[in-house]
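A single protein chain has been omitted from the complex, and every remaining protein chain is retained in its original position.
Moving on, here comes subunit A:
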């Protein structure tokens, strides 16, 4: 029997597609909301005071396809901007979820354990993943606004 290899994790399907030159065929327009900030690994964050809600974007879920499992972190752990805190599984692929901000996880969306498809059906509302108590509001400066993110996605898809 072959030695077990370390489990591989795909980047977001679209990131993997960009690296591998996979021809993708997303819907004409993925939804991008104005009052959010976006990471280049396709997570969104909504900040209210020192509380941040985090999920994956409509563009990300569209590339992933049907989500069948969301691996959630524990309440109380620290997350760092750009670092992995969980994973999303679709029928064919596993993708890391990176946190767009640093801080402490104060709430996780337990509904996703029973209904992972909420990430597909409602990525910006019912499909949220974690809430974070921000430790550094400066994190937001390195994220994209809706306009920049839309252009980023277009470039990635055309690449």
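Odds and ends about this structure:
Simple rule for what comes next: contacts are C-beta pairs under 8 Å (C-beta built on N, C-alpha and C of every residue); 3 or more make two chains touch, one makes a residue touch a chain; residues count from 1.
Operating definition for what follows: contacts and distances are computed from a predicted model.
Only one chain is not pictured, and the protein name UniProt records for it, out of "Mesoderm induction early response protein 1", "Phosphatidylinositol glycan anchor biosynthesis, class F", "E2 NEDD8-conjugating enzyme" or "Aminomethyltransferase", is "Aminomethyltransferase".
For the options A:51, A:80 or A:94, the residue in contact with the chain missing from this view is A:94.
Which of A:68, A:106 or A:121 touches the hidden chain is settled by the complete complex: it is A:68.
Residue positions on subunit A in contact with the hidden chain: 1-2, 4-5, 7-11, 16, 18-25, 65-66, 68-69, 71, 87, 89-94, in rising order.
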